[in-house]
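Heads up, one of the protein chains got dropped from this complex, but the rest are sitting where they should.
Note that the chains are named A and B in the order they appear, and that numbering of residues resets to 1 at the start of each chain.
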Amino acid sequence: MTTTAPPLERDLVETFPFPFPQDTYRYSTNVEPAGKLVPTPAGQWGASMLHVDSEYHHELDERAAILQRDPSRQQVLPHMRPAAWDAMLTLMQELGTAYPREFTLTRDDDGTFTWINRKQGIEQRFTYADETTLPEPETGPLGFIGSQVQEDIALLDQREGQLFVDAGIITFAADWSFGFDVGMSFLEIHGPVPRVHDMGVIARAQTFLMRLQPSTPYRRTNWTLTIGRRLDVSTEVYHEWGPDRGWIQTTDDQTFGASVHLRVEVQHLVRLPDSGAVMFLIRTYMLPLEQLARIEPWRARTHAVLQELPEDMADYKGFISYRDRAVAWLESQAPSS
Amino acid sequence: MSAPTLELEIADITESAPEVSTLTLKHPEGRVLPSFTPGSHLVLECSGKANAYSLISDPVMPTSYQISVLRIHEGSGGSRWLHERQPGERLTARPPRSAFAPQLKARKQLLIAGGIGVTPIFSHLRAAAAWGIPVEVLYAHRPGHGAHCDELKTLAPGRVRCLDSRAEFAAAFAEAVIRQPIGTHLYCCGPEPFMDIVVGTARGAGWPPGRIHTERFGIDALDPGDPFEVVLTESNQKFTVPSGISLLEALEKKGFDIPNLCRQGVCGECVLPVRTGAVLHRDHFLTEEEKESDEQMMCCVSRAREEELEIAL
Partner (left out) sequence: MPTLEQTSVPAWAVATAGMPLDRVAARAALVTFASDQEPRRTWGQELDHAGIPYDLIDLSEASKADIRQAVGLLIDSASVGFRLMLHGPLAPVLAARAAALEHSLLDEEIIVCTTEVSEIPLYCVHCTGESVVRAAIDDVVTCLHCGTDLLVYYHVSRRQGSFLGFKHDAEAYELTGAGEAA
């Protein structure tokens, strides 16, 4: 059977954060200041920390459905309550600044806040640090804001000379389990990633994060390949999406190009000003190879990166079994000279 | 890395204790100021110098910042200059920086202040009260010089002791340090010798380092240090840094333009690459591993451990 991808909204191509600055890829502490606009052959991305696009309602519906099935994707360890409030207020301010027509946060004279989200028809008056002033007190400020931004959110506590992932709402994890990892240190969570330890990448990243100041957020990108437009490729449901990695090798070329997606995470690293916690925002973008190949510089660059990528990295990223096929497919799409 | 500066207008000045002025600073157009972590400081440009002062006001989307400034007679002049300001005048500040944050996991906070070191402690107490965290405050000050005592007591009724004799403080702390429920974190800010005693006493009572947090910052000057030789390998120069003069000052006198901000070993701006030589690290910016490697130094406070340092400059 041949699968064709449904047509993508144009903005998903135009704002796709193509992650490869060169023809080879290795792990590095690839951080840069947030908010810098990056032009691409298809458009541009990166103007703001939070990005609202044409998938807004679809992705938030999907997040709600995932949380309904598996509440462990959202957790706030008790000591992270101030960080959750801090995150909510920071994200609301950020949305209001980036999209003032859709989102507004105002502080009223009595110290309460009014939050308006016109995309979802929300108008909520709340008091900072008072859960009972939110629509669903039990899911708290993180649950409230998590249902209004497309980004996954992790909150890190800085203590004992380290960072600990002690809260978050992570529904679109790429091959890890937030429910299992919550409470781990930054170094522990990255334990399974090959190469990075010997290179000191994770330790350096942690030192960097521990020195972040609220006034200067940073960002980085990460990437992998995903089969289908599946946002939730968490370890919890590995048995559901794992077989796709076998299936994809049996498909015809057209189905392959429509199904395999370059999956890019834009991660923002933010020191929350009030609690002092570090906020990781993880936004996932997916572009089918079929679409990507229509932008020749992207096709050529992706081909070069995938072809050169060392085995252990392709293995960890989960596409070792169809990497050669992806390389061949991208090669076959080269413009005929 | 440098963040943009903030222009602030002095809205009010009051005397909180003899020689201590409390300044209220606002955005000139009344806008909301950046939130900050309790224990943060604001670096103010004071007539050509940059001085850091702990913020004592409400941290969440505030419409004003408050700092309390002790007039230091023998200091570099920044505090004297601030004491001469009038309401309506403007100041230039860097956004708040956090280097003495409360531990979110603390089940209780034991807050210890000495003298003007009460300012970050005030900020911690405010946060603890706002989030309902149990707290106990011991504040040692000279008789008649206790700043903000009444405000502290209002924030945590029955949990604050202001002590104006050394013996009284020592007895109170010795008693308090051995009966804190596990999960308590200790925060201390005050003159260096005061903090050394507090930390030593707590360690002696079995407190692990991870429960002890100090703000060694902006209280009194570091000791003048021994003179040392500096060899600049790139510009091929050699000179002596005398006692009482920092390497940063010595380089500035030679015409070097070294980026710098706090001049107190906190901001990290004035880092220099070290070729050879053992560094007497006195900053609070580099990590322990970085200090051990002796590959870089903060030239505003750090000096040579032995006679000579080679700097790649």
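The working rule: contacts are C-beta pairs under 8 Å (C-beta built on N, C-alpha and C of every residue); 3 or more make two chains touch, one makes a residue touch a chain.
Being a predicted model, the structure only gives us computed values, none of them experimental.
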item: Listed residues A:Gly246, A:Pro297 or A:Pro310, member touching the removed chain; value: A:Gly246
item: Sole contact to the chain not displayed, among B:Arg203, B:Lys238 or B:Lys254; value: B:Arg203
item: Where the unshown chain meets chain A, residue by residue; value: 72, 79, 160, 177, 179-185, 187-189, 191-194, 197-198, 202, 235-239, 242-247, 249-250, 320-321
item: Absent chain, residues of chain B that touch it; value: 105-107, 177-184, 203-211
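Heads up, the rule we're going with is that only the chains that are shown with their structure count from here on.
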item: Contact set on chain A toward chain B in their complex; value: 79-83, 86, 89, 107, 128-129, 157-161, 166, 207, 211, 213-216, 271, 273-277
item: Residues of chain B defined as touching chain A within the complex; value: 1, 3-4, 32, 34-38, 59-61, 95-98, 101-105, 130-131, 210, 268, 287
